[in-house]
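Sending over a structure as structure tokens; questions will come in a sec.
Of the protein chains in this complex, one is absent; all others appear in place.
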Amino acid sequence: MDKRKLRAGMVGGGIGAFIGPVHRMALQLDNNAEIVAGAFSRDPEKSRQSGAQLHLDPQRIYHDYREMARKEAEVPEEQRFDFVVIVTPNSTHFEIARTFLEHDFHVVCDKPVALTLDQAKSLKKISSDKNRIFMITHAYTGYPMVKQAKQMVKNGELGKILKVVVEYFQGWVPYRLQGKVQGAKTWKFDPQVSGKSLTIADIGIHAENLVRYITGLEIEELCADTTSFLAGHGLEDDGNVLIRYKGETKGVFCASQMSTGERNGLTIRIYGTKKSLAWKQEQPESLLIRDLESFDTVLYKGGPYLHENAKAASRLPGGHPDGLIVAFANLYQEFFQAIRRQMGGGNGSSGDFPNIDDGVKGMSFVETVLESAGSDNKWTRLKM
Amino acid sequence: MDKRKLRAGMVGGGIGAFIGPVHRMALQLDNNAEIVAGAFSRDPEKSRQSGAQLHLDPQRIYHDYREMARKEAEVPEEQRFDFVVIVTPNSTHFEIARTFLEHDFHVVCDKPVALTLDQAKSLKKISSDKNRIFMITHAYTGYPMVKQAKQMVKNGELGKILKVVVEYFQGWVPYRLQGKVQGAKTWKFDPQVSGKSLTIADIGIHAENLVRYITGLEIEELCADTTSFLAGHGLEDDGNVLIRYKGETKGVFCASQMSTGERNGLTIRIYGTKKSLAWKQEQPESLLIRDLESFDTVLYKGGPYLHENAKAASRLPGGHPDGLIVAFANLYQEFFQAIRRQMGGGNGSSGDFPNIDDGVKGMSFVETVLESAGSDNKWTRLKM
Amino acid sequence: MDKRKLRAGMVGGGIGAFIGPVHRMALQLDNNAEIVAGAFSRDPEKSRQSGAQLHLDPQRIYHDYREMARKEAEVPEEQRFDFVVIVTPNSTHFEIARTFLEHDFHVVCDKPVALTLDQAKSLKKISSDKNRIFMITHAYTGYPMVKQAKQMVKNGELGKILKVVVEYFQGWVPYRLQGKVQGAKTWKFDPQVSGKSLTIADIGIHAENLVRYITGLEIEELCADTTSFLAGHGLEDDGNVLIRYKGETKGVFCASQMSTGERNGLTIRIYGTKKSLAWKQEQPESLLIRDLESFDTVLYKGGPYLHENAKAASRLPGGHPDGLIVAFANLYQEFFQAIRRQMGGGNGSSGDFPNIDDGVKGMSFVETVLESAGSDNKWTRLKM
Partner (left out) sequence: MDKRKLRAGMVGGGIGAFIGPVHRMALQLDNNAEIVAGAFSRDPEKSRQSGAQLHLDPQRIYHDYREMARKEAEVPEEQRFDFVVIVTPNSTHFEIARTFLEHDFHVVCDKPVALTLDQAKSLKKISSDKNRIFMITHAYTGYPMVKQAKQMVKNGELGKILKVVVEYFQGWVPYRLQGKVQGAKTWKFDPQVSGKSLTIADIGIHAENLVRYITGLEIEELCADTTSFLAGHGLEDDGNVLIRYKGETKGVFCASQMSTGERNGLTIRIYGTKKSLAWKQEQPESLLIRDLESFDTVLYKGGPYLHENAKAASRLPGGHPDGLIVAFANLYQEFFQAIRRQMGGGNGSSGDFPNIDDGVKGMSFVETVLESAGSDNKWTRLKM
């Protein structure tokens, strides 16, 4: 196995961006990868400054991702980057990802991977044809206690899953509408950039992905009620969905960005015939397990009683908070291992990270919610 | 104003019952009322023993509520009880309440007040015709912090209410189905006794009432998905409802008695344009207020900053838990004041306690949920 | 066994008082006792009004406790009260308790039972000579989860107890000093009424009693640092104590009434060789158990897994808060059983309630803390 550091290029994430730096911290955290090139902004000067802050070779700082893809594909293999990280506004994900796949790079892309289900399917086909690995950063699945939850469900520790309640509540939209949030999120109100959905595409698909990651449940049909409470732009800022999963499990799904005072309230509760579990992203290092007749138990990151994959996903002992950057880094570590497996002639297509299948399913969820909401809130079968 | 202790009769609540003793503790807590008669069980011996434990005059212990109503109506006024407390299984509420109203007693009745909307309306008519005061014990509205929440909404402190999320989760059904719960709740699985609804009628209407108490919102239409996960009796043990209130407020409502490990998880979150609030029944003495741009605040029972009605509803200072019996007692105190106002020639029909209107609206909600769930989960306008 | 209601007299607790009404609610909660006489205030008119509110026979309302003791002792036995409840300022406890003991009444007295250790010992001797039952209302020991904790320690579930950390933090002193608290607590600043100690005698002895109740540990020696931060009266409003218990257990004890913002923060943590436990009075219905290598567990009131005495101490199921009045009532229930046992010819001296021994030990603790603090904070052996 090749033990050199993996090399990354980045598109987006220039000075002032929020998520670009998080990706950089995460991918470099364990000293297994480094950024070597980037098109950090369409503004040449801003891109140059951003790259300089990262101590990059000026020759490898671009302002046009197409030029970057083309030129970097010609760099000698021992210097060429292995994968690109796409941290641009939603509307550009599809084209950028396609471009780099076509130049034979592995891809890491922020959610949503595309603006439409068809685009997502198209990316899936290209990445398959090109045998490239495609990771989507549903980073919350990188938390140790989420992995613990997944393993407990898989082991049958909860019994049969009867019901899932997931919610993702933020409150920045009203705040933004008072002109009090600057910067990166402004484009989210623009359908040209953001696509047909604000909240479902922005955070709802994290919640949908989290349910699927932990439980493996697939949606059969759903009934959605979405609202544009505050936005004044026709995009929904709140959506509530009743869900029927295959296998007779029921679901309640709520996503909102108009929930005054909420920070980043992603929570999930799963009720089985034997036990239930509850997890809150804002306090990610504990997992509440409840029982029919016994006391509540609280599992903590770092506990000797955790399943192996949960143990492996922390950097610090129990009681020393790891945080979300480590969750992000866990995704990258899995992605790196997939790349190395493929480099070694093995199979890079699977691994414990969200991939293009998750991207397709996420867009399928978004489009089905919009269709239900747009057709008098009828029960609607999942679009495929 | 007559300052003697008010006198109560009780139907149900014999030895081994759960809610009967709670009513007795609550109504006597402030030393303003006492039980003087009762039909505690249809079993004469059990009723007799129950009454003896309460140190009652053996002449005023019955086993047939009709006999009790008839005989007690003939007791001299200075000994006759003022109101009856009905704590029997659901199916009997209607007949018992009607009987005592017809004998000119004020009535306190456990929820649901009847098995059908029509019955509830009928009780409303009789109590109005007879000018009798009718209280339904939605006791959670008696908590100080619920009163604080109501006042804050009323004062506009939250701005316009955009969305309400209410849930009431219990987990005793699976436990019961393993034969591990004895006693009072067994009849709840029997549609002959419980009515057409298990969970919505048992606890869902508490949640519906809580929303209405705090916000004053009226339901316009709803879409419900109910499930009989575990019961094996055709009654629902889980129901999730999307709600549209009049005035463009949206709602999410979840009630469940199959949620493994949950105790008595009634929680409400209300999102306004200025602030949001969250309250949890299991920790009833605090109220979380969140703001668009400011820090979270936590209000506590006993705080000098509370509204007057919230202050008046506690017995102990902050940090000394009052508990649910005090919330119950607060309802009774308001009910007593209404009785005394009427005795004094004033108006007894209103007051800060849940009355027969709440009973009608609760049954309206139950029937609308069942109708939506039974008609392919269509959006359904509130039955009137 | 005599199943009539027990009868109580009360000294103190007139209109406007805080703790008097709590005692009345608690002693009457389970319908086993009632107030029949009282001297509610030294002001005749105020006492009369207070008694009238309680619907008492005007002949049995007094303003002089000596007169009350003398006259009530002559009331026919079938009407005479069985026990007196003393809820007056600290300085009067001793004389009132002695008076009623000498007239052969059982006694319930608020803490501290006296102003000095010698007085407490004197009361112990009199109650023993007179064979009267003496309860001191350390009400926190009436909570179900405190009883659970006691039983777990007794059963060895924690292993050997190594260390106890107890704290009781209130914040009303600075608030009071700004003139913002009215009423009952004013006399607490007056050494003539309150005695030599403010905070240790007022709340510290609750904390000391709680440790002793749960663990059975006896203090060997201690080192105390007390401070009069704010009071301007020479009484301490804060005290911190290092403790050595017999048997090599260590303790940390903190009590304070100047801790800005604290409501009624009584908490205890007990560390054993196998497990530890933590309990917080402000959330009294849960008990945190931690383990060397296993997950945390949280036990709840009402759980089927609790020890029998913890189960027996609740009125409502899990998730329905009982509150402090129920804890108080639990003490009274145990006290009543002791009285009935004695009436039946059995032994009334023991029972699961705090008695005059606890009163003596509490005063012993107060005097030892003051001695250590007053002698240059030296380590001081427990006064006996």
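The first chain written gets the first letter, and so on, giving A, B and C; residue counts start at 1 in each chain.
Basically, a residue touches a chain if its C-beta (ideal position, glycine included) is under 8 Å from a C-beta of that chain, and two chains touch if they have at least 3 such contacts.
Source: prediction; values computed, not measured.
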{"item": "Full-complex contact with the absent chain, from C:Gly272, C:Gly302, C:Gly348 or C:Gly362", "value": "C:Gly272"}
{"item": "Candidates C:Asn240, C:Gln283 or C:Asn309 - the one touching the absent chain", "value": "C:Asn240"}
{"item": "Of A:Pro112, A:Gly265 or A:Pro354, the residue in touch with the unshown chain", "value": "A:Gly265"}
{"item": "Sole residue of A:Val22, A:Val211 or A:Val241 that reaches the chain not shown, by the stated touch rule", "value": "A:Val22"}
{"item": "Contact set of subunit A toward the excluded chain (per top definition)", "value": "3-5, 18, 21-22, 24-25, 28-31, 52-55, 170, 180, 262-265, 281-284, 300, 302, 304, 315-326"}
{"item": "Touch residues of subunit B, complete complex, unshown partner", "value": "289, 293-300, 303-305"}
{"item": "Touch residues of subunit C, complete complex, unshown partner", "value": "162-163, 165, 167, 171, 174-175, 178, 180, 223, 225, 227, 229-230, 238, 240, 242, 244, 250, 252, 254, 256, 258-262, 269, 271-276, 289-293, 296, 376-377, 379"}
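The rule we apply is simple: only the chains that are shown with their structure count from here on.
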{"item": "Chain whose mean Cα position lies farthest from subunit B", "value": "A"}
{"item": "Computed distance of Cα centres, subunit B from subunit A, in Å", "value": "44"}
{"item": "Chain centre separation (subunit A, subunit C; CA means) in Å", "value": "56"}
{"item": "Residues of subunit B touching at least two other chains", "value": "180, 262"}
